[in-house]
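Shown here: the complex without one of its protein chains, the others still in place.
Right, chain A next:
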Amino acid sequence: MDKYVCLVCGYVYDPEVGDPDNDIAPGTAFADIPEDWVCPICSAPKDQFDKE
């Protein structure tokens, strides 16, 4: 599964790790994250992410 990088702050979403602090379980592909999820670092919306 691909990693995605936040264009605003540089945070990298790693599907293997997920974002458990915000209820995204490890193993969740970026495409499967709910649309209202935001970057855990800078709060940028999902459309501000690009494939790494």
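Assume a contact is a pair of C-beta atoms (placed from the backbone, for glycine too) under 8 Å apart; a residue touches a chain by one contact, two chains touch by 3 or more; residues count from 1.
The rule is simple: contacts and distances are computed from a predicted model.
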item: Chain excluded from display, named as in UniProt, from "NADH-quinone oxidoreductase subunit E", "MBL fold metallo-hydrolase", "Group 1 truncated hemoglobin" or "Cytochrome bc1 complex cytochrome b subunit"; value: "MBL fold metallo-hydrolase"
item: Absent-chain interface as seen on chain A, which is shown; value: 8-11, 41-42
